[in-house]
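Mind looking over this structure? Questions follow.
Only one protein chain is missing; all other protein chains are in place.
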Amino acid sequence: MDDILFLLSQTMIFAIPLLIVALGGLFSERSGVINIALEGIMVIGAFCGIFFIHFMQDSMNPQLCLIIAILIAGVAGMIFTLFHAIASIHLKADQTISGTALNIFAPAFCIFVARLIQQTQQVEFTDVFRIKEIPILSSIPIIGDILFKNTYITTFLGILILIISWFILYKTKFGLRLRSCGELPQAADSAGINVYKMRYAGTLISGFLAGIGGLVFVLPTSTNFNADVAGYGFLALAVLIFGQWKPWRIAGAAFFFGFMKTIASAYSGIDFFLSLGIPNYFYKITPYIATLLVLAFVSKNSAAPKAEGEPYDKGKR
Amino acid sequence: GGGDKKTDDTTKKDGNAEIIMITDKGTIDDKSFNQGTYEGVEAYAKKNNKTFNYIKPVAATDDEYKNSIDQAVKQGAKVIVTPGYLFEPAIYAKQTEYSDVKFILIDGYPNDGNQENPKSNTENNAIGIKFQEEQSGYLAGYAAVKEGHTKLGFMGGMAVPAVMSFGYGYIQGADAAAKELGIDVSMNYHYTGDFKATPEVQNTAASWYKSGITAIFGCGGAVGNSVMAAAEKADPVGAVIGVDVDQATESKTVMTSAYKQLANAVNDALASIYSGDFDKVDDDKILFRGGQNIVLGAANNAIGLPMDTSTFKKFTKADYDKVYKTIQDGKVTIKNSTAGEDVSVIKTEKVKVNFIK
Amino acid sequence: MKKILNSDGIKDLLSSCVAVFIGLIFGLIVILIANSDYAVEGFLTLISGGFSNGARGIGQVINQAVPIILTGLSVGFAFKTGLFNIGTPGQFVVGAFVAIYVGVEWTFLPGALHWIVAIILAGIAGSLWGAVPGLMKAYLNVNEVISSIIMNYIGMYTVNYIIPLTVFDSMKNQTLNVNQNAIISKFGLDLLVPNINGGIVVAILAVVVIHIILNKTTFGFELKACGFSPDASKYAGINAKQKIVFSMMIAGALAGIGGGLLYLAGSGQCLQVVDTLAPEGFNGIAVALLGLSNPFGVLIAGLFIAHITIGGSLMQIYGFIPQIVDIIVAITIYFSAFSLLIKQFLNKHKLFNADNIKKEEQSHG
Partner (left out) sequence: MEKIIEMLHITKKFPGIIANDDINLELRKGEIHALLGENGAGKSTLMSVLFGLYQPEEGEIRLNGKKVDIKDPNDANRLGIGMVHQHFKLVHNFTVLENIVLGVEDTRKGMLYLKDARKKVMAISEKYKLNVDCDALISDITVGMQQRVEIIKMLYRDNNILIFDEPTAVLTPQEIEELMTIMRDLAAEGKSILFITHKLNEIKAVADRCTVLRKGKCIGTVDIKDITKEEMSEMMVGRKVNLNIEKDDAHPSDIVLSVKDLVVEKKGHKNVINNISFDVRKGEIVCIAGIDGNGQSELVYALTGMMPISSGHVILNGEDITHASIRHHSTHGLSHIPEDRHKHGLVLDYPLSYNMVLQRYFEPAFSNKGFLKFEEINQYTNDLIEQFDVRSGQGAKTLARSMSGGNQQKAIVAREMDRAHDCLIAVQPTRGLDVGAIEYIHKKIVEERDAGKAILLISLELDEVMNLADRILVIYEGEIVGELNPKETTFNELGLYMSGSKKGAQV
C-alpha cells in the first residue's frame, strides 16, 4: 500500500508536465493549428523560468518566486509561440515546418544566451519549492499522501489548469468559438467570429501552457537546466492524441503514461518488482508498448479536429 | 567559458593558439572530464601567459578526432590536450605524424582501437594519463559505511571504464568498512544509460531513498543532479556522493565527492612540457614525461574526498587519513574495470549487491 | 532545356535560396551579438564550411551528409505520400544495429557482399520498424505521429538491450568494430577525397530511385494518390491500406539504411549504448523540410546542412559556439515555409498573366 501511494505520488513528476503541455497542445489544435513545437516551447519556458529562479531564489519567498517564475515561463513560451502563430495563421505556412524550426531553434538559442550571460550553458537552481506537508489536507487518507505531502504547487496548478481548460473549452463562449475554428473555420467566419484571432488565442495559450510545462518538468528532476526536456514535448503530443483531443481523456492518458513511467523507473526500489528479476530494459520499454496497445484499441474513431493543420483561407470554400 | 570576448583574451584574432584542447562528445562546461581538463588548460595558460583555445569535433568518430587534431596543428598548436578514451586511436595515429607537437591524453592510452589484437604505442611526444577512480570510489564507499549508512546506492551514467571503476571501488570500500564494523550492508547498483538529468533518474533515486537507502553515489555527469533532486525530496533527506570534482556547492545533500584531480594533472603535464622535463624521457624520477602511460591515484594524491566540504558527522579526518594511507601504501588492492567485466566479478563478504541490469 | 529551367524544381530551389540567405543574415546578427570583434572571421569560416579544409573538408561534409540525406529522404518520401514519419530515429537505430551486427558477426560473407548484405538488412530492419506505425494507421486508425514517436523509444531501448548481449565492447560501452569487408566500398572516390564515406554513392542512388518511384512509376502514382486523397484512391480501386504500409516501410527502410551507412563508413564510429534518440533521425525532418520533400532537394539540403555544420565547428576557434548553426538552420527552415508562399504567389501571377502570354505567343506565331 505504502509503495502504491509512493508510486502515485511520484507519478505526478511525469504526469503533471505532460498534462499541462498536452492541454496546451489541445488549445492550439482545437483552434485548428497543429503545434509540433511543444518540445521547443518547453525548453524556452523552462529556460526563462529557471533563469529567473537562478537569480532570485535567494532574495524572495520561495513560493512567490515560483509563481513569478511560472508566469515568466508561460509568457516566454507564449512570445516564442508567436512565431509559430504568425507563420501558420497569417502567412499560411505549413505548420509542421514552422513547428520544426522552433524545435531546432529553442535549445540552440538557450545555450547561446546562457553562454552569453554566464559563460556556461547549464543554469543552476536550488529546489526550494517543495512543500513538505499541507496542514490538515495531508492527513486525509490516501489522497493526502499522494497530493498533499512532499508536493509542489505545480501539481495543483496542473489539476487547476485541467479544470480551467475543460471549463473554458466547454462552458464558455470563448471555448465554443475556439472549437468551431478547429472544426469548420468557415462556419465561425460566417458567424462573425474572427478566425485569425481565435487561432492566435489558441496557439498562444498553447505556448503559455507549454512554457509552464517546461518549467514544471525541470524543477523536480534536477538542480540545473541544460536546454533539454528529453523528448517530453513530443510525448505530450502523443498524450494529446492518445487523449483524443479531450481534456479529461488527456488527463487519463497523462496519468496512465506517467504511472507506467513511474513503475518503470521506480521498480528497483520496490522489493516486489525487484524480486521478479526482470531486466531493466523490459521496464523501460513497457510504458511505450502499453501505450501502443491501448491506442490499438481506442483509435477506431479519431476525434482529431477536422480543420487542424489547414491554414484558414477566407477565399477557399 | 567559450563564446564570449571576456575570457578568451588570450586567443589571437586568427584563432591560433599554442595549447589547444579537443573535447570529446561533451562540452567544456559539462561538469565532467571535459570541463576538468579545460580548467587545467586554462589555469596553466593564464598563469604562464600562453595562448589557448579549444575545438569541439563535428562528430564523435575517429576520423573527425583526427581532423580536429589536424585542425589544431593548423592553428599553431604546440600542445594538444584530449580528454577521454575515445581519442586513443586518433592519438595513436597522429603522434607520429606530428612528432614536434606534444599530446596529452587523459583517461586513455594511445592504441589502434583494434579489439582482437590491439597495438599500443605512446611516442615520446605523447603521454597517456589515467586515474585510479576505483581508489576514489573505495574511499567514498568506505566513508559512507563508516558514517553509518548501511543501505547504499550506486547510479552510474553509462557503463564506461571510469564510471565502472568508481563503482567497483565503491563496493569494495563499503565492504571493507562493513567488515571492520562487523555489519551487513546492502547496495543497489545501476547504470542509468545516459549522462543526463531526467525525471526517470530522479524517480529511480527517489524510490531507492524510499526503500530505505540512505546514500547514493551519483556517478556520471548530470545524473548526480537528478539524484540530488531526489535526495532533497526524500524523507528523511538523503545523502548524495558526488563525483569527479567537489560537488558540495550544487546541493546541500552532497555528503562528499569522489574526486579525481583532472585539472591538476593537466596543469602538471603542461608545466612539465614547458619546463623541458617532459623531453627527459629516460628520467624515471619525472612523472609527467614523454612516451609514458601513467596512472595517477592516491600515491600522487590525485584522488580522494574533499574532507573540508564533506558533511560527515561520524567519519573523521583522522579516519580518512588512515584509510588513505593504507591505499597509498598499497596495503589494499582495489579491483578496477580495465577488463570491462560485469560487476559480479567483485567479490564481497558483507555487502550484498543488487545489480539492476 | 527551357522546360527544365521553367520547372517547379528550379523555382523551389530559388525560393529555398532566399530562405537560406535570410537564415545566414540572422546567423550574422547572432555572431555580431556574440562577439563583434571576430564576427567577420567567424562568419566567413561558417559559410566557407567544408571548403575551407580542401579535399578533406569535402570529405567531412559528405560524411556528415550521408546519414541525414537518408533520414531526410525517409521523412520527405513519407510526406509526399501524406504521412508524417517522425519515427526516423527508431528506424535509424535498428538499421544501424543490424548493419553492425552483420558487419561484426557474418564474417563468412565474402568481399563486398558483406557490406552490401549488411546495408540491405539494415534497410529491412528499418522497414519493419516503419511497418508497425503503417499497419496501425492502415488497420487500426492509429495516428502515425504518435505510434512513430513510441516506436522510436521501443527501438532505442531494444537496441540498447540487445547490444550488450551481442556485439558489445564492454570497455567502451559500445558496439564492436565491424569487419574490414563490412566497411562500405569507397568506389575509388578516396583518390579524390580522403576518408570519404562511400555511402554517398548509396545515398545518391537512393535519391534517384525514390525520385523515379515517386514520379515515374504506377506504384508512385498510387502512393501519392493515397496521400492526397484516401477516399478517391479507394474509389479508384487502389488498396489504400496496403499503400500506407508500403509507404511507411519504404520510409523506414531509407532511415534504416541511413543508420547502416553511418556505422559502416569505416570512420571509427561505433554505436553507443545510450538512452538518447538518434539525432540523425530528427535532423532528417529538417533536411526534408528544407529540401521541400523533393528527393533532389533533400540531397542538396543534406549537403548544405552538413556544409555549414562543418563551418560551425571550425568557427569555434574564434570562440563561437556551434549552436549558431542550429539557429541558422532553424531560421532557414522557418523562412522556407514562407518561400513556399512566395512561390505560390509568383505562380498565381503567372496564371494572372497567362492570357497575355498566350496572346503574345499568338501574335508572334
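Per-chain numbering from 1; labels A, B and C assigned in written order.
Going forward, contacts are C-beta pairs under 8 Å (C-beta built on N, C-alpha and C of every residue); 3 or more make two chains touch, one makes a residue touch a chain.
Note that the structure is a prediction, hence the values are computed from the model and not measured.
Q: Where does the absent chain make contact, in terms of the chains shown?
A: When the full complex is considered, the omitted chain touches A, C.
Q: Of the listed residues A:R177, A:R199, A:K261 or A:K284, which contacts the missing chain in the full complex?
A: A:R177
Q: Just name the one of A:I193, A:I212, A:A251 or A:I270 that touches the chain not displayed here.
A: A:I193
Q: Tell me where the left-out chain touches subunit C, residue by residue.
A: Residues in contact with the chain left out: 216-219, 221-222, 224-225, 228-229, 231-239, 348-349, 351-352, 354-355.
Q: Please identify, in ascending order, the residues of subunit A that touch the omitted chain?
A: 171-173, 175-177, 179-180, 183-184, 186-194, 303, 306, 314-315, 317
Definition applied: only the chains that are shown with their structure count from here on.
Q: Nearest whole angstrom, what separates the Cα centre of subunit A from the Cα centre of subunit B?
A: One centre to the other, that is 36 Å.
Q: Which positions in subunit A touch two or more other chains at once?
A: 112, 115-116, 279, 284
Q: Pull out every residue in subunit C that's touching 2 or more other chains.
A: Residues 34, 160, 275, 321 of subunit C each touch two or more of the other chains.
Q: Considering the complex alone, what residue numbers of subunit B touch subunit A?
A: Touch residues, subunit B against subunit A: 1-4, 6-7, 27, 29, 31, 188, 190, 193, 196-204, 206-211, 213, 222, 225-226, 228-229, 232-233, 235, 250-251, 354, 356-357.
Q: What does subunit B use to touch subunit C in their complex?
A: Those in contact with subunit C are residues 2-5, 8, 11, 13-17, 53-65, 67, 70-71, 75, 85-86, 89, 113-115, 158-161, 192-194, 196, 338-342.
Q: For subunit A, which residues are in contact with subunit B within the complex?
A: Of all residues in subunit A, those touching subunit B are 6, 10, 13-14, 112, 115-116, 118-122, 124, 126-127, 130, 132, 150, 217, 220-224, 226, 228, 230, 232, 261-262, 264-271, 274, 279-280, 284.
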